[in-house]
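We show some of the complex, not the whole, and keep each chain where it was.
Letters A and B mark the chains in the order given here, with residues in each chain numbered from 1 onward.
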Amino acid sequence: MLTLDHHPSGRHFLQIPGPSPVPDRILRAMSLPTIDHRGPEFGALGLKVLAGLKQVFQTEHPVVVYPASGTGAWEAALANVCSPGDQLLMVETGHFATLWKKLAERLGLQPEFITLPGTCAQTGLPNAWRHGVPAERIAERLKADTGHAIKAVCVVHNETSTGVTSDIAAVRRAIDAAGHPALLMVDSISGLASAEFRHDAWGVDVTVSGSQKGLMLPPGISFNALSPKALAAARTATLPKAFWAWDEIVEMNQSGYWPYTPNTNLLYGLHEALDMILGQGLDVIFARHQRWAAGVRAAVQAWGLPIQCADPAVYSPVLTGVVTPEGVDADALRKLIHTRFDLSLGTGLGKVKGRMFRIGHLGDCNDLTLMAALSGCEMGLKLAGVPLAGSGVAAAIAHFAAHPAPTAG
Amino acid sequence: MLTLDHHPSGRHFLQIPGPSPVPDRILRAMSLPTIDHRGPEFGALGLKVLAGLKQVFQTEHPVVVYPASGTGAWEAALANVCSPGDQLLMVETGHFATLWKKLAERLGLQPEFITLPGTCAQTGLPNAWRHGVPAERIAERLKADTGHAIKAVCVVHNETSTGVTSDIAAVRRAIDAAGHPALLMVDSISGLASAEFRHDAWGVDVTVSGSQKGLMLPPGISFNALSPKALAAARTATLPKAFWAWDEIVEMNQSGYWPYTPNTNLLYGLHEALDMILGQGLDVIFARHQRWAAGVRAAVQAWGLPIQCADPAVYSPVLTGVVTPEGVDADALRKLIHTRFDLSLGTGLGKVKGRMFRIGHLGDCNDLTLMAALSGCEMGLKLAGVPLAGSGVAAAIAHFAAHPAPTAG
């Protein structure tokens, strides 16, 4: 029988930036018996989760739910609005922006990649992987596209590989300033329900998201939130699509059902997650993540290690990238911490592999969980011989004691 | 908090032909905490389930696991081996064969549909929806395709909408007899792990399957089992593909990981399912389903109602379609049984809607579960005023008492 107990005692601390720790309440809901996805109980469940999702995305328009993980929702977004050879404008903010671009290329599209040039003198890391989306460069590029060949601007809201949360409203303003008809497509897989996100108010046409981050579910469900403009674009786009096609799903969803077998037990979990999230209020949740992030950054700064995000205006409330000194293999450090203290930290991905690790502070956490994680990091850094300027744990204690958690109302 | 208790007391009986009842042991495994899909524990899990799946598909070649439901695996099969405009030979065996054909059309392919003509005098139902795949007609058609324009023959192994299990080995023989290079692609979504299926021995190139039937999992994982010929075809096929692309998945799977976030908690469930299935042995499981099916058919015959499958050679071991007398709305009957006896039966789909219901006898069942289901049907039929020739329950009791269950060794 399956056991995941690889340490002799106690609970694992999962502090990667997703999958985030799943609350017991959600795990329990997911273990309810599977029911008939064509029966009346299922329809009622479907309507309820679809209504709740709109509140989380802050939209009045349809949210499409896929029984698939997040990469599928990236593909779905593109497959529904694009035709073969369409041009896209994308921005290199890190590993996931890069993967989305590669996916677009595999679909036969032509993405153009805006990149901040150069590397950082302090850390040696690429500047593009330490900053947010430069809205002004998007505006410039769109203004130059007088023929309106660019079909969509695609950006990542919260770059999970770097800990940078870009200003999406600014991207919308840039597109509008350029008077360009491009769609705005946003990956908020790791931002949704943790970092502020407003699909309608920010003028997003397609938001791509997933279950395993702020929604506190296991991976396996993903989303496309749509605008009327995106729905209109889908009607004429010619990339082949079937599983991902919005039209049948949106229509069937009106009665709470799906055109093909949905992900029953993950939808049970989604039901619970929505209950928990909407019961507390999104603003309380956003403030909670900001407070956690500030405490974790206080620790990193006390250690004297660089925070990967170089621009305080776009620090992520969801995760913090910690750059290790040259010569310290961040993955060897992570392995030591995992083996010794039963704590999982996020690995460095792509261009920053081995040079950083990521501390997730999202979802089902609390102050003491983060104190545990920071303690594990500090012990690991010491054991790895990394010289520290001071105690990050002490700094976090000072922060969390001084700042009470936000509460509703 | 989510509750699915719509009846005041007792357990729901889920006797639809999938999702099948999920064993508690699997539901529990699925509710273990989500872990880091890039950590060492995950890699070990990945290797174990991939090895187990090969045994279930009876193949030595790769089995690709998608974090997506079954319709996705249909699309994946086609997207990997086809190029735009490719011709396919498909067979109308029922609703799911029809849906797969429509999906092929949406992808820009050209499926040709072999159909058994006419309707049945006794029931008024289409003959095509009461019989299996006519291998000889496939042979004929392929022989006529001297230019080898047909890329693949696509058939459904166990038609979930009709209760017909076609002879796949015969289809392979037909292709070979025609000397045609077409790939053989088989949907065994509802056949795998309940009805005998041999991917390698039967010369299947792509088997499409899913989690929510014989594997006794909730929906949300699906599969493509591959042959070397299919893998070769994928290298030159030009339909755009990214999420579904086999190449990266097969490569990453060698170390137990996936190129994008896998469906962690459903993989926990899959681990348990494989343990349970391989621990008993496939042959015992196949025999068990055959015995259940015979008991259920004995009941239907005693009631004097037609079994939807008109050909005893291809009776499904997984489900039995029961045709209601003209004038009796099968869905009203199902609703009555659901309301009164907390029993879910499968609805009639597509061309047989309202004229039949389906009794699932697969997965986590036993004799008494089926006796409960047949009792619910018999009470419902009586309450609906359907004249019965005799007691199906008595016939099933006679059958199950007379035939001991198969055991291993």
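Criterion: a contact is a pair of C-beta atoms (placed from the backbone, for glycine too) under 8 Å apart; a residue touches a chain by one contact, two chains touch by 3 or more.
Computed from a predicted structure; not experimentally measured.
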Check: Given 2 placed copies of the single sequence, how many copies form the entire complex?
Finding: 4
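Convention: only the chains that are shown with their structure count from here on.
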Checklist line | Inter-copy rotation, chain A to chain B, in degrees (Cα atoms; steps of 5) | finding: 180
Check: Can you give the whole-Å distance between the Cα centres of chain A and chain B?
Finding: 35
Check: In their shared complex, at which residues does chain B touch chain A?
Finding: 1-2, 4, 6, 11-12, 14, 16, 19, 21-22, 25, 27-41, 45, 66-72, 74-75, 84, 103, 106-108, 210, 212, 218-220, 239-243, 245, 260-266, 268, 271-272, 275, 338, 344, 347
